[in-house]
Each structure stands twice: as C-alpha cells, then as structure tokens.
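My questions will all concern the structure given below.
For this depiction, one protein chain was excluded, whereas all remaining protein chains were kept in their positions.
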Amino acid sequence: MAGNTFGEVFKITTCGESHGGAIAVIVDGCPANLMLKESDIQHELDRRKPGQSHITTPRDEKDTIHILSGVFNNHTTGTPILLIAYNTDAKPQDYEHLKNVYRPSHADFTYQMKYGIRDYRGSARASARETLVRVASGAIAKKYLKEHLGVEIISHVESIGNIKTNIDIKDLSIDEVESDIVRCGDKETSMQMVNLIKHMQNTGNSVGGVIRCVIRGVPVGLGEPVFDKLHADLGKAMLSINAVKGFEIGSGFMGTTMDGVHHNDELYVDKNTQKVATKTNHSGGVVGGISNGEDIYFRVAFKPVSTIGTLQQTIDINNQDVTIECNGRHDACVLPRAVPIVDAMSAIVIMDHHLRHKIYQ
Amino acid sequence: MAGNTFGEVFKITTCGESHGGAIAVIVDGCPANLMLKESDIQHELDRRKPGQSHITTPRDEKDTIHILSGVFNNHTTGTPILLIAYNTDAKPQDYEHLKNVYRPSHADFTYQMKYGIRDYRGSARASARETLVRVASGAIAKKYLKEHLGVEIISHVESIGNIKTNIDIKDLSIDEVESDIVRCGDKETSMQMVNLIKHMQNTGNSVGGVIRCVIRGVPVGLGEPVFDKLHADLGKAMLSINAVKGFEIGSGFMGTTMDGVHHNDELYVDKNTQKVATKTNHSGGVVGGISNGEDIYFRVAFKPVSTIGTLQQTIDINNQDVTIECNGRHDACVLPRAVPIVDAMSAIVIMDHHLRHKIYQ
Amino acid sequence: MAGNTFGEVFKITTCGESHGGAIAVIVDGCPANLMLKESDIQHELDRRKPGQSHITTPRDEKDTIHILSGVFNNHTTGTPILLIAYNTDAKPQDYEHLKNVYRPSHADFTYQMKYGIRDYRGSARASARETLVRVASGAIAKKYLKEHLGVEIISHVESIGNIKTNIDIKDLSIDEVESDIVRCGDKETSMQMVNLIKHMQNTGNSVGGVIRCVIRGVPVGLGEPVFDKLHADLGKAMLSINAVKGFEIGSGFMGTTMDGVHHNDELYVDKNTQKVATKTNHSGGVVGGISNGEDIYFRVAFKPVSTIGTLQQTIDINNQDVTIECNGRHDACVLPRAVPIVDAMSAIVIMDHHLRHKIYQ
Partner (left out) sequence: MAGNTFGEVFKITTCGESHGGAIAVIVDGCPANLMLKESDIQHELDRRKPGQSHITTPRDEKDTIHILSGVFNNHTTGTPILLIAYNTDAKPQDYEHLKNVYRPSHADFTYQMKYGIRDYRGSARASARETLVRVASGAIAKKYLKEHLGVEIISHVESIGNIKTNIDIKDLSIDEVESDIVRCGDKETSMQMVNLIKHMQNTGNSVGGVIRCVIRGVPVGLGEPVFDKLHADLGKAMLSINAVKGFEIGSGFMGTTMDGVHHNDELYVDKNTQKVATKTNHSGGVVGGISNGEDIYFRVAFKPVSTIGTLQQTIDINNQDVTIECNGRHDACVLPRAVPIVDAMSAIVIMDHHLRHKIYQ
C-alpha cells in the first residue's frame, strides 16, 4: 500500500533515507541454492556509486553492502535476504538551509503536503540514494538469470541533452559500455557528452537524456496477458526511478507513424536454430504482453535533475517568496550512474516474471 | 499473480473472452453510498462500443451493461460490484481460419507458447473487447471523482500516423472531443485523420497514433513516493492497454533535451486562490511520484493494429510457412475508441490513489 | 483490501448478495488444460444447496452454475474463469420486517455502522449464500488436486450440540459421509443428531457443532514457513466461513495438556514405501508451517446460527428497544450443508500452496 515493495514473487521491500542510518532491502522469494557472496553484489554497486569519475557527484560513499540473512555457506536458502549499506558520509548539516524551503520540481513540497512532516536532510527518501538497494537486489536477479537462463541485460546512454549516438544497441557489448565513463559506448559521442556535463557542472545547471536497454535471451512466455503485461511492468519499473518521465518499448512513439503492413513482425522458423523468430522486431520482444523470444529493447527518458546551483524563485514552508541556490553534492547529469539502475530494475522484472511463469509449467 | 486484477484499494478483476459467454468485472473497494445506475456506466460504454461511426469496426455489439451485485436502491453498499456484458454478436465461425495459424505481431503465438492451449475465436482474451469492462469500471471511478473531488479527465487523439493537431490540451473541453468522431477535437485535423483511416480501411491496412490525456483538479498528495509513484501507476495502466507501446508524462522525451534551469517548475502562491502553484508545468502535475495540484497530463503511443486485410507471411502451429489475410471485423485505427479507455484507466488510477491516500489522513 | 479475494496464485474474488441478481466468482490463476464442465462443479453445489433434505432450509434455489469465461472446448485456458449462479427464488419481501432492526449476533448492526448503508434483504452479503461460489471454486481445485496429485479431502460432522461421534476420521470414506443426510458418517450418532436438529427447527431455535476434515495425499513441502504457514492459511480460510468461531489442527487444544516427549512425532522410514513417515501424527501433517506428507486433519467450530424463530430483545436503527422473531427460511443447523464448504476452502488453500510451491521447483 505504501509502495515500498516491488514484484510479486521475487519481491523487494526497500527502506532508508539518504542521511539516516542505512539504506536496506529485504529480497523475498529468491530461489534457494543460488551461490551468492557480497562481492557478487558489490560489483554492481560500484557501477552506481558516487565519486566514480569526474562527471559524477563527489559524495564519497563506499556503498559497502552487507548480507545479514538468507544466505548460508555462500548459498541462498530460500529465506528472505537482508542487504544493508550503512550511510557513512552523511553530512546532514549541508542541508539545514533546505529545512524551511521547497526546491522547485523537487519532492520537498509534495512530501510535506502528503505526510505533514519531512526529513529535509539530502532529499531523504526521495534521494536517488534509495536506488542503491535496487541495484543490489538487481544484482541477485541478474546473476540468477544469467546462470539459469543465459539472459543478458545491457543498458547504455543513448543521448544527453541534444547529443545522441547512432550506434545500434543490437551489437552493443557490456565492455563497450563499461569502458566509457558516460556509459554511452560510442567514444566520439561520449566525448561530447562529457563536455556537456562538465559545462553543466560549471554553470550550476543540469541536463537529462535517454537510456536504452536491451535484454537478450528471455525465453518465450514471460508476462501476464492483461494488466501485468511484461512491458507494462517494465514501464512501471522504469517510471518508478527518480527523474524518469517517459518509457517506450520497441517502435514506441515512432511506431505510431507507421502503418500495420510495415509494423507487423512476420513470423518464420530460423533454419539454423529451428526456433520461431520474427523478421523485424518492432514489437520489442513482447507481443500481447508476453515475451516472444526476440530481444526486448526499450528507452527511458530522464529529465534534468532539479537540484541545481543556480538562483531560483520558490516559496518557503510559510508560503513566502524566497530565492534558493542549492550547494549540496549532486550530479549535473544522472545518466551515467543510472545505467546500472535501469539494468537492475529490468533484471528484477524479468526475474519476477520468470518465477511467476513457473506456475504454468 | 495471473494479472487480471488492477488496483490496490479500488480494485478491478476482469474476465471474459471476445467470443465466450460474457465480459465481466468485479469492482471491489468502491466506497458505499455512491449513487449508481446502469445508465451512468452505459454512457461511457457507448463511447467505446463498436459500430459507433463509419470509421470503426462494424461488429454490432450493444455492449449492454448489467449490475448484478453491490448496488441496492441505486446506491453502492461497499460490497463488490459485478458488471457484466453478455456477448451477443459473437461469430466464432469467422475465426476458424485462424485456428492453426499465428497472425504476425499478434498474441496468437505467445498465448499458445505460454499456456499450451488457445481460444482462437476473435483474439479471445487478447481482444480489445476486454477493455469494455475497464471502461465500465472507470465510469464508476470517474463519477466518484467528479462528485467528491471535482476531478475532470479529458483524453483526445493528438495524432494519427503523421497527422497531428497542435491544439493545446489545457483548453480542451469534453464537448469538443465528443462532437468529433475521431475524438481529436480539432475539426480541420480531424478531417484529415478521417481520410487517412478510411484509406487504411480500404487498403486492408491499419494505422496508429497518440492519445493525450489531461486530469484536472487532482488534490495535492496522491501517489506513493517509491515504487508506486502516481505516474508509474498511470504508465503501467496505459501500457496494459492493447497496442500501447509508449508513455510519457509532462515534458517526457522532449524534456530530456532541456536543462535544469529551464525545466524546473518554480513555485509561487497564487494571489487569487492562495494556493501553491508552479509557473510552468514540465513535471506534468507529479513531483517525486506525488501529485502537486497542477494539471496531470501525459501521452500514450498506440501502434497500428496487427490484424489487417493484407496478405502476410507467417507460420502455422506446425511451424510451416503460410500466408494469411485477415477478414474479421476490425478497426483500421483504434484510437477514436481508445479515448474512453485512456479516460477509464486514468480514473481508476486516480481513484485508487485517492483511497490509498485516505490512510494518511 | 476490501477482503473479497482469497488466495495468492489460485485466487478467487467473490461477489453477490443473497437477494441481488446473482452470486458469482472470478477464479484467477487456474492452470490451463484442466478438463472442466459445468457438471463437474454442479455436483459439489448440490451438496451445499438448500432444500436437499428435511433438516435444511426449505429455500428452493436450484443453484445452477454457469461458466462464462476461461474455458474453451471443455478445457481451462489459463484465463480467469467466471462462475455465476443467478438468484431465482429470492423473496425480498420476506425481509421488509428486518429493514429497521438489528438481529442479535447478526451482521445487521456491524454492516450498518461500517458502511452507513445496508442491504437488508436476507442478510445480503453476510448470508451464507455467499459460500455457494466458494464451493464452486473449490470444486475446480478439488478436481485438479485429485487428478494431478491424488489428493483426497473428506470432511464430516463430528458433533452437533453435545452429540458427538467417536469414529476415527482416519478411516472415513466419502461414501459414508454422503450417504448420511447429517454428513456425520456414523449412523447411530447421526440419528440422534437428526432428532436434535428437528427439535431445534420445531422450537424456533438453532444449534452448532464441529466439523472435522482430513486431507490425504498432500505432498511434502507445501506451505510457507513464517506468516503463510499452511495451517495458518487453513485456519484463516475456515474462520472466514460464516458462524465459525474456532479452528485447531492436529492435537489442537488437547495437545496443550501433553508433554513434549509424548507429543513429538518420531520420524522413521516406511519399509514398504521407502518414504519418510512419523509414528504418531500430533502435528496434523504440518510441521514448521510446511506439510510433511502425513494426513492433514483439523477441526472447525460452528456456533448456532443467529437467525432464530424465538422472540428476542434487541434495538432498531433509531436505538429504540424492540423485540424480534425471525421467520425467514433458515437452517436450524448449518453443519450438514457446511461440510462441502469446509471441503472447498481446504481444496482452495492446498491448491494455492501447491501452485506457490512450484516456484521453488
């Protein structure tokens, strides 16, 4: 009800504020006998952590993950897994100036109205720090999917502001993404993106962009046909990430300009694999809400972050006009660090639907 | 788990196949003492029903709704409401030719793989006929929201194929939409849309488009801040509608090209109403997952429908190559009839979050 | 939230009032490819229906069940199944005298307080008529469990008032139960029970009793170890039946007087079957919340029904003292007709946990 749980079978319940004691998650419904060590998770967290390069926030959190339950002798036991990362570099005093003011386009105002109280330290629960444990949970799902089904999930930054790569996600490898601090995977475009981000950093401004994701190797049959369509759950997962304003699968908005004759993906049997395949993939790997075995690919739109170092008009908690200039430690562009978050939420959705589908087998 | 339920408090569970006995829904969680008659619901169904104009499918279903429980003396009693529409113009024989073949980009193949069995009559559960009871349930939510909160929901067709209106949804009235058979609301553009749809009908082809929706009068505070963000639930609701491939709220994908300075919506107090407002509304009425009192507006992308009267390559259930040309009674463009579906799903999401929010009050 | 849904995977959502249009249920999550005809369900309903013998209510409902979705060519398709029974012998005028009065120990008062409105015709939603569709849903579960797992569920009336049988449920057959109008299965005791029930009928009084249930053939491993223990879900299922005030599994309340040395069920390997078994079965087939392969058996306590033909003191809706004597068509003892309800709810719980357990396999 209060919306801190995601998933039906592979179910994560998260908690924690940016400057409270810890960020944590209980992962319930993970199958038993998966080999799991903290280092399996830490690897993914390091991709998300602050301070990883000169284009991300300088906040210096180690984001060290601890497994406190559900794992015995390095194997999951089928019982709930508690993952926790203690907050060590919290500087609540940096946020005293936000105590009485609502930042524009920020959750300050809506939280205050909803709850009648607000933890004003560093965005608290509305901080992107909450996504830390999404990534941690996703690491478990990703490991399981890879080992059991051979599923591969790759996200990358397609555009930042108006700078956009034209590379085909079909051929993109995880190494290409990870060797690039922007996580675009196209070196030339990436350089332009870095310059844009630095410009935004220097001018107290921010910028958004688009992340694309491809999921390869998903078996046919995942997804429920009516409300819990596979892409509806992927869409919800993405839209639940901070700063996301849009989601499209397959042909998406562009597909609305095509006609049916050209949009339809004709079926055939692949001579080599003897598997049913489609000649085109405008559907993005999901038909009627159910995976059809083709690559699942989609786009996620991130708006520019709202906390910026430029003077803005706003109001305080007494509804008086004030100006504000934010000086906390924030990213001018979240996309490079958001790539593992998109990966993680994708993994969680696919994992959940994989387990849901077991009921039919 | 099987995904035929939507909502947490105002919860709908739907059932029914296109050519089975009936399409029905149990609406659970509707507050008691709402005045409710069948005619309140029928009105919305008539906006969705087939055969309403020369640009929609000629299937002749009356779509008469019956209330079989939960209402006493024309008032809801707090118990679950059963709404049912019997299928009267079912022509299953029209679909015998689909028994052994998978239509391209259609749920035939994925259903067969998922369940090992498939009701091949008229798309069965994958038929858009399933949305009939979404509209019926939405009619209840809409009535409640209007009477109790003054909420107004208006959707319209913004584009079909490459034909797009430039009217501002901010000023759009329900009458402008309903007086137009395309439900665009812009007479000039609408004529072009009609021509395009007829062209598609005549050539055995189909076309997609974009529906925009605005929700006015939503109180501040609806939505849960982490996974069940208001726009994440709206996104899921829309993506669960047949043929939808994309969703964006507020500035959406366009917003990814803006910088933070221009994207941020500055807060002020409206001198007349003394209410907190924002100067711009790039957020689309939702900040941090919670409504901020501004208009909620979003776009929904519909691909062209897959069942077309053009010869296509595909395979049969024995994986043999075959060609197919569909001759059932289908829309060449679903958008005019999809407008009330977008309305309905919006109403259900807002209603559900309104009731969820009561817990905090 | 409003509590009209039961189960997590095999999920039933019920609706309908005693004197409204119909009693119905949507059964979601039933696996595909189960052979299913209306007659499979009708058989169980006939065991529950009113007017089946001279010791039950004379209300003459045929309780004819209709399958309106989810079944194609006599097989389930994996889509939700709508089961509906129209109310045909409703006599709402019989209940006008209850419009303004609260019957003692009846839901009249609590419904009115909860909802501010009340359908006063024949107890409406609080009527035991609501259990009709529990039995119908349970018939599907029972059929599946029998065919796929060989599970057998037998309930019988152990006691009515102070009259109690001493037969061992371990040896009881369904034929013994069904050949007895009281559904006790012990002919001698049964005759005394019939006399007691008739005495209650004749004196405008009512009487309660205990139903025992045994479930044979449940595989090892069903049930979730913490909150959704198998017996906790069985307990909830039983306590949700009208008039039930108690539940005990295995040794139950009697077991509280035993010591651990005698209560513990020692494990051994059965020489014939090579299966792990226990020498005693004080646990009632569930250990740590999980089935251990032994017979599951439990008891359910039914209070005497509250609607009686004897003059009682009570108040009306204006809080004024009044007397009331009820003359609707009611059972003096619900137990014979409650046996199939206990069966059905047992089947639903076991079916649900069977499907839940598939996730681990």
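We just call them A, B and C in the order they show up, numbering each chain from 1.
Operating definition for what follows: a residue touches a chain if its C-beta (ideal position, glycine included) is under 8 Å from a C-beta of that chain, and two chains touch if they have at least 3 such contacts.
Quick caveat: nothing in here was measured; it's all calculated off a predicted structure.
Undergrad: Touching the hidden chain in the complete assembly: which of C:Val135, C:Val151 or C:Val305 does that?
TA: Looking across C:Val135, C:Val151 or C:Val305, the contact with the absent chain belongs to C:Val305.
Undergrad: With the missing chain put back, which residues of chain A would touch it? List them for me.
TA: 1-2, 4-5, 8-9, 11, 13-17, 20-24, 26, 28-29, 32-33, 66-70, 72, 75, 77-82, 84, 114-119, 121, 124-125
Undergrad: Residues of chain C in contact with the chain that isn't shown?
TA: Interface with the chain not displayed, on the chain C side: 1-6, 8-9, 14, 102, 104-107, 109-111, 113-115, 125-126, 130, 159, 161-162, 200, 205-210, 220-221, 223-229, 231-233, 235-236, 239-240, 245-253, 255-261, 263-269, 276, 278-279, 282-284, 287-292, 299, 301-306, 308, 310, 312-315, 319, 321, 356-357, 359-360.
Undergrad: Which chain B residues would touch the chain omitted from the figure, given the whole complex?
TA: So the residues of chain B touching the missing chain come out as 1, 9, 29, 31-32, 78-79, 225, 355, 358-361.
Criterion: only the chains that are shown with their structure count from here on.
Undergrad: So how far apart, in whole Å, are chain A and chain B when each is placed at the average of its C-alpha atoms?
TA: So the centre of chain A lies 27 Å away from the centre of chain B.
Undergrad: For chain A and chain C, what's the span in angstrom between their mean Cα positions?
TA: Chain centres of chain A and chain C, defined by C-alpha means, are spaced 46 Å apart.
Undergrad: Approximately how many whole Å separate the CA-defined centres of chain B and chain C?
TA: It comes to 39 Å between the two C-alpha centres.
Undergrad: Identify all positions of chain A at which a residue touches two or more other chains, and write them in rising order.
TA: Correct list: 1, 9, 225, 359-360.
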